[in-house]
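Dumping the structure here so I can ask a few things about it.
Here the complex is missing one protein chain, while the rest keep their positions.
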C-alpha cells in the first residue's frame, strides 16, 4: 500500500486521469465518435480516488452507470477502458459492455451496473465470499444519492450488518438524480444517518477532499478487515456536467442554478489537492504539471489504442454468454 | 368513533372473535375440512384490534399472510371471511382468494397480501390517493418483523415520508419469521428505531396491551390526518402457534423453547384486557362471559353459513379477471 | 389530421386525458423535466398532477396500485428494463389484485415503458419484456407502432379500468405521421391491417413494423403481395384477423423485436399452428431478436435485431 508522497501523487494522478478521460469522452460524444450513453464523473473524482487508494489490489469494488471514475481509481487500464467505450474487441468487455459496464475482475473491479443499486447485493455477496473463504478482502460499493432510495440498498445493508460482512457502502451524494434534488426524495438530511437503521457507523465526509475520503475509508476498511462489519460513508459532492452527455438538450426546465454550479467548482477536488500538495511541500507546481502532462499523454495513448483496435467480429456475438457454448439448436 | 366502555368492549369482542375464529380454523385444518395454508393470529390479537379500533370505517388497512386478524379487527364480517376460507361463492373474494387474501373494499380493507411486504407500497398509494382527493383518510399497513427486511419497506417508508402521506406502518414483531429469530435477521435492536432513517416518529409499543396499541395508533392517526406524515409503530408480540397450521410436523429442529412460549402466554392479550376491564370496573365477569358466548355463537353461525354456502361454478373461473371480460380468443 | 411525431402524439394523448379527467395523474423519475422526451411541459399545465418520484420503482409502481384502488387513475413512466426492480408490484399486486379479491376493485393504471434499441445502450437498458407480461393474466398490453396508434391506444389505455402495460418504442420517437384531429380512441383487441396482400401474411409488432412495411413495398415491386398486420395490442390479441389472413395467404411470418424464446412471435405461431394449421402451406417463420443479450458494440448490436434483410429472407423462406 502506497503511503506519504507516493500515495498523494497517486491520488493526484488518478484524479487527473479521470478528469482527462471524461473530458475526452465529452468531445467524443460531441463529435459523435462515441455512441450510446455516457455519464461523466467530472467534479466527483476525489470520492472514488480517495476510497480506492485505501484499498489493496485484491480488494473489490462495484459501481454504477457513472462508471469511468471507479475503475480508473482502482487502477484500471485507461486503454482497455477507452477501447470498451468505442466497442472494440480489445476493450475490457470485448465491446459487449460499453461505457456503463466497465469491469476488471483481475484487480477486483466487479463491474459497473446500469441498473441503480442493483450492484449492492452483489457487493454484499462478494464480501460473504471473502468471509467464507477466510481471506480478508473488503468490498467498496459505490452508489448515488438517488439510488439510496432503492429497496436493494436496504436489503444489502441489513444483510451486511447481520452477517458482519466487510463492505463499505459509499454513497456519492452529488445531490441530484438526473434533475431531482435529493432533498425532495431522501427523507433524511444526511444519507449517512441511515446507518443507524443497520447498527453500523455512518460517516458524512467532504467529497471534494480526497484525503478526507481516504481517511474515512481507511478507518472503514480497518473495521471491515478486523471483522467489525460494514460502514456507510456518504461523500457530499457535485456533478459539474449534464447527468448524461447531451441530456440538457432535451430537458424542458432548469433544475439547478448557474451560481450553484459555480460555487461547487470553486472547491474542485484536483485544485484542492494540488494546493494541499504544494502547501504541505509534498510536491512542487512543476511536479504537478508533470503529472498533468503525463496523464494527458496517457489518455491520448489510450484513445489512439482504442481507435486502432479492431471491432469484435460477428462470430463473437454469442461468445461469453455461457461458460461453455450451448449446443446449437 | 366509539369511546369509553363501548370502545373497550368492542376491543374485547373483536379480540375474542379473532381468537375463536382462528381456534376454529385450527380444528378445521386438523379435520381436513380446510385446505391450503392457514396462518393463525392467536396471541397477537391486541395489535390489530388496538390499531383498527383507532380508525374510522372509511380509513384503510392492508395486511399480510397472517390474515384473519386484520380484517376482523377492522369490522369485517366473519361469515364472509369463513366462507372465503372454505372457497365458497359467498366468501369475500367469491372463493378466489382463500385464507391469505381476505379483503373488504367497502370498509377500507384493501386486502391481505401473501407476498411479504408487497402491500406496503400499495398502502402508500392509497394514502397518496387520499391526499390527492383531499379527504382525510389514513392507512394502516400491517407487516411482520421478517417482512421488515424487504426492500419494499424501505421504498414505501421513504416515499410516505417525503410526500408526507397519512400512513401508519405497523410492524407486528412476533419475534420470528417461520423459524428464524428477528435477532438474527434485523440489524437493529428495535425495528421502530428504523424510523430515524425516514425522519418519522418510531414508537415501540407493548403488543399484548390493546390499550397501549390503541393509544399509540390514535396519536399516529392524528398526526397523519393533520398532514404530519407517516409513523412507524412496532408492536412487540408473540405467535403462540405454528407459523402455519401443521408446519411443525415437517420441521427438523426446534427454534424456540416451551418456556418462552409459556412465558408469553402469561401475558395473553384477552386475559390482560379482561382483567383491566374488571379492575377499572368497566365490565363485570358476567359481561365478559356474555361477550365470549356471543362470539362463540357468531363463529358457529359463520361456520354454518360457510358450510351451507355454494361453491363457485366452473363458469365463474374467468370472471373478475378483468373489469370487462376480454373478447374470447 | 395533423402531422406530428410519435412522442408528441403520446404527449397529446396524456394532455387530452388529463384535461378530461382530473383523476388522471403522472408519476415517474424526473418526468417534469421530461427526460424520456414525452412528459416535458405537462407540469406547466398540471402542476400537482405530474409527480417526480424518488428512484424507487417498486415503491411508486406499487403506490399506483393503491392510488388506483382508492379512485385515482395513475400513469406511471419508466424504461422497460427497469421493470424488473418493480416486478413483484406489477405481478403480485397490479395483475393479481382484482382477481384474487373476487373483483372487488378495479385498477385503472397505465404503466408506460420506453424501449430503447439500436442506440448502443447495452444489456441493462435494452429489454423488451412484453412477452413476459403476456404470460401474466390480468394485464392488458398495448404496443403502438405509429403516431396515430400511439395517441389512440394511449387514450384507450387511460380510460380502461384495468392495468395496461403500454410499451413505447423509442426508435419511433421522432417518426412523424398523421394523427386524427378528433377524440379518437383506438380500441384494444383490433389488429390493424396496414397493407393488404394475398401471398403471405406478415404479423409485425413495435419497432419492426416500419422495416416490415419497407420490405413489403419493395417486394410488391417484385410481384409479391404481402399482407402486413400489426396486432397493436397483444392482450387482448386479435387472433381472428391473423387467422383470417393466413387462411387467405397460407403463409405466415411473424416479426417481433423481443428475444425469440417464448416471444409473442412464438405465441402467435403456436396459435396458428393449432387453430389455423389446415390453412398453412409452408413453415411459419419467426424473425426476432436472437437469444443473446444486447451487446454494446456498434459492430455487434445490429446483428441481434430483426431488420429488413432478415424480414425479406423470412418472407422468401415462407414463399418457397
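Should a chain be cited, it is by its letter among A, B and C, assigned in written order, with residues numbered from 1 in that chain.
In this section, contacts are C-beta pairs under 8 Å (C-beta built on N, C-alpha and C of every residue); 3 or more make two chains touch, one makes a residue touch a chain.
Please read these numbers as outputs of a predicted model, since none were measured by experiment.
Peer 1: Determine which of the presented chains are touched by the chain that is not presented, and list them.
Peer 2: Checking the complete complex, the chain left out touches A, B, C.
Peer 1: Please pick, from A:63, A:125, A:207 or A:230, the residue that touches the omitted chain in the full complex.
Peer 2: Answering carefully, the residue with contact to the hidden chain is A:125.
Peer 1: For the full complex, which residue in C:131, C:189, C:207 or C:231 touches the chain that was left out?
Peer 2: Within the whole complex, the residue contacting the unshown chain is C:131.
Peer 1: Among B:11, B:24, B:149 or B:231, which one touches the chain that has been omitted from the display?
Peer 2: For the chain that is not drawn, the touching residue is B:149.
Peer 1: Suppose we count only contacts with the excluded chain; which residues of chain A make the list?
Peer 2: Counting over the whole complex, chain A touches the hidden chain at residues 60, 62, 91-97, 101, 103-105, 110-111, 113-115, 118-130, 132-133, 137, 139, 151-152, 154-156, 158-159, 162, 319-324, 326-327, 329.
Peer 1: To test your reading of the contact rule: which positions on chain B touch the chain that is missing from view?
Peer 2: 35-37, 84, 87-88, 93, 95-101, 113-118, 146-147, 149-152, 177-180, 184-186, 247, 250-253, 255, 311-314, 316-318, 321
Peer 1: In the complete complex, the non-displayed chain touches which residues of chain C?
Peer 2: 81, 84-85, 87-88, 90-92, 95-96, 99-100, 122-124, 127, 129, 131-132, 134-138, 235, 258-259, 261-267, 269-270, 272-275, 277-278, 280, 282-286, 291-293, 295
Here is the rule we use: only the chains that are shown with their structure count from here on.
Peer 1: Distance between chain B and chain C based on Cα centroids, please, to the nearest Å.
Peer 2: 40
Peer 1: Residue numbers in chain B touching 2 or more other chains?
Peer 2: Where chain B meets two or more other chains at a single residue, that happens at 151-152, 154-155, 158, 162.
Peer 1: Would you give the residues of chain C that are in contact with at least 2 other chains, written as numbers and ranges?
Peer 2: Answer for chain C, listing residues that touch two or more other chains: 53-54, 56, 58-59.
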